[in-house]
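Questions regarding the structure given below will be posed in turn.
Note that one protein chain of the assembly has been removed; the remaining protein chains are unaltered in position.
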Amino acid sequence: MSEKNLSDQSTRSNQASISIDWSYANAPESTSHVTFSKHYGLFIDGSFTEYNENQSFESINPTNGESLYRCTEANKSDVDAAVTAARKAFKGTWGTTSGTQRSHYLYRIARMLQERAREFAVLESMDGGKPIRESRDIDIPLAAAYFFYYAGWADKLAYAFPGKSPKPLGVCAQIIPWNFPLLMLAWKIAPALACGNTVVLKPAETTSLTALKFCELLQDIGLPDGVVNIITGAAKTGEYLVQHPDIDKIAFTGSTGVGKVIQQSIAERQLPATFELGGKGAFILFDDAALNEAVEGIVNAIFFNQGHVCCAGSRLLVQEGVAEKVIDLLKKRMQHLIVGDPLDKNTDIGAVNSKEQLETIQRYVNTGIQEGASCFECSGPLPTSGYYFPPTILTGVSQSSTVVQEEIFGPVLTIQTFRTTDEAIEKANNTPYGLANGIWTDKGSKIFYVGSKLKSGVVWSNTYNKFDPTSPFGGFKESGKGREGGISGLHAYVKLDHNGGMY
Amino acid sequence: MIDRIPIDAVGIQERVARICTRSIKKESKLQALDLALRMMDLTTLEGSDSEGKVRQLCNKALHPYTELPNIPSVAAVCVYPNRVALAKSILKNSSISIASVATAFPSGMSSLQIKLDDVKFAVSEGADEIDMVISRGAFLSGEYAKVYDEIALIKEVCGTAHLKVILETGELGSLENVRMASDLAMKAGADFIKTSTGKISPAATMPVVLVMLQAIRDFHETTGRKIGMKPAGGIRSSKQAIQYLVMVKETLGNDWLDPSLFRFGASSLANDVLMQWVKEKTGRYQSLNYFSND
Partner (left out) sequence: MAKKQTNDDTSQINTMNSIPKTYKNYINGEFPRTESGRYYSVEALDGKHIANVGLSTRKDVRNAVQAARKAQASWANKTAYNRGQIIYRIAEILSGRREQFTNEMVLLGYSKEAAELEINACIELIVYFAGWTDKIGQVFGSVNPVASDHFNFSRQEPVGVVGIISPETPSLLGMLGLLLPNMVAGNSQVIIASKQFPLPSCTFAEVLATSDVPAGTVNIITGLKSELIPPISKHMDVDVLVGDCSLDSELRVMCELESASNMKKVYFWESFNSLEELNSSPNETISTCLHSLKDPYHILHVQEVKTTWHPISE
């Protein structure tokens, strides 16, 4: 059989050709049902402290750069009050609450988060800039799922630690970042409470809103006073918390730089501490991969959540034979990404969290270009107000380029090629980080081989940026210590014998 | 002769899910409804299709909804070969094409000669478009050359009628097979690739359509030729139709948002599109009582 010469199209079909330029109209999410306050105090010992203008700071809506609400900057005595309340609750009510009772409270938290899901999703997008579709479909449901999962462990801890009698550590100091505010809160509070601890948590200063709304939820459920305390504030508040002499544990998610500072500052106290820090994930794409799905995987790995993801696949390592095809497919796919108002349901890429972060991203891209990279960005229009950055790819970079070495934390992908499997593994591991990597190939045995050699706490195969409460997450090397999720997530919150905890 | 492209079904499902989160409202919804109507192949393919039944369908095609002016025409009506002449007589002065199924539709289980004669008959009766079925049994046993040759020969006897090749994706068993069959059909001369006969379940599904659109995109990339696509069967609501349009736009671009390159094989979809249209214009949810059911 021969290839047909089919240059002549059929003529009898008489459809007039009217090509249209179909675009999507605005589809704004309704905000009329959502309520929040303009001023917030701190949540200590079961109630909000009185708001004091002199001790407050504002939180900006990154969509328009305007002030959204003001909250309190916790000072040293506020932090002390919070830790005291947590200690009291640990010794008193919570400390004598059975695992069954703790599980019932945690289940209620999960269910109420589901009941109030839409309101939380809208507030998360308004406060932090992520698209409503992401907060609605991923952040909030996953936060509820983490509470649901850990609720089920509260009365079953003996099975997670065979041969040991796990006990809570006591008062846990927790500091979370701005990229997944409510989700990070769930990752911290759920296991801590399940194990019988009490908590003092500091949200990131640019995203306090869902944490504060969460406190209202705790009041509605009737969680005993002092079990969860939320103190808003910036670096200074975090310092006071970490330095407080009466905490029993620290859990920190944030930049590697700050993580190191905290580690140094607790050196004399031998405090159990877990860290979830930065990353520079490699997205390893073999020539035998399902290429279309891999391209969609790249979009998930680096462009969604505006690239503000510690485990982002920010370095594409593509096998040379398919590099051109992949880059072509990727550019085509990027043209359909919509950068826009986070509250528009069609927005794919929302606002960058803050002016500072936007400047950081721009600086990195400029450095990349100076060092010889070629830059391609998606061509759709950017909103005229607020902080936005288009999805960008940088080619013509090498292992030593700044943009390949350092974490940008924005929707910027660097692209390098490789020839052999071992070369890909070497390049992927050649970084002080070790949080996550991705492997794309149709060959199962290769997945297990490469996976066993990659030095990262998470290995995604033919998928990326997938999270589940049952699945442990955390990094090797300078990406941190400890894991969150699964049974491993409990290790950080118990003491097993007189030697203390596992970290 | 055709490379097997690896496809990850979970990844496809995730892309589909994301496409379905697109919220199409206001003027973009009206545009989509207008397009959907213009892309429709109004279909009746029953053993019980009497002359009267076919006449009804053709009348519906000509006058979908008399209450509103400026309702666009559907693209085509689709009938069995022995009803082509009747349909042609009713629709000859309109812009609506006559599509005919052929090649021992729906099973395709007959001799090559009979299948060719079936096509010739339909063409001689006046069909503008032929919807053929591939030999699935041959495909599934690896006889790709045979499947290819059949398509090529049928294309020849179509003459100037355009050829849609029905893959019957519900029988092919995997997305990778759907991709292979798509590539095969396009190489052999298809003007359109079509999902289903509508006689078995599952008919058109979003993952299958996505894979076929990707095949069309890659074929265009390599050869410069634009092949059309037609999902058929199981598309009953405007919401589904609009989701398909989003899929076409984000996979192939605006060029394919045109009846010359994309069709819906449907029957009850027409009324749902009209009802949505009237709801957009008036703000009221509609009742089927107000729309003729021919």
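Order of writing sets the chain letters: A and B. Residues in each chain are counted from 1.
The rule is simple: contacts are C-beta pairs under 8 Å (C-beta built on N, C-alpha and C of every residue); 3 or more make two chains touch, one makes a residue touch a chain.
The shown structure was predicted, so the numbers you read here are calculated from the model rather than taken from an experiment.
Trainee: Report, in label order, the displayed chains that the undisplayed chain touches.
Mentor: Visible chains that the missing one touches: A.
Trainee: Any idea which of A:145, A:231 or A:262 touches the chain not displayed?
Mentor: Final answer for the missing-chain contact: A:145.
Trainee: Quick one: say which of A:24, A:120 or A:153 touches the chain that got left out.
Mentor: A:153
Trainee: Quick one: which of A:36, A:51 or A:107 touches the chain that's been left out?
Mentor: Considering the complete complex, A:107 is the one touching the chain left out.
Trainee: To test your reading of the contact rule: which positions on chain A touch the chain that is missing from view?
Mentor: These residues touch the chain not displayed: 100, 103-104, 107, 111, 145, 148-149, 151-153, 155-156, 159-160, 421, 444-446, 448-449, 452, 469-470, 486-487.
Throughout what follows, only the chains that are shown with their structure count from here on.
Trainee: Distance between chain A and chain B based on Cα centroids, please, to the nearest Å.
Mentor: 43
Trainee: Over in the complex, which chain A residues touch chain B? Could you list them?
Mentor: 1, 3-4, 6, 9-27, 133, 137, 288-294, 296-297, 336, 345-346, 442, 462-463
Trainee: Where on chain B is chain A touching in the complex?
Mentor: 5-8, 10-12, 14-15, 21-29, 31-32, 35, 75, 95, 97, 128-129, 145, 148-149, 152, 155, 158-163, 187-189, 191, 214, 225, 245, 249-250, 254-255, 257-260
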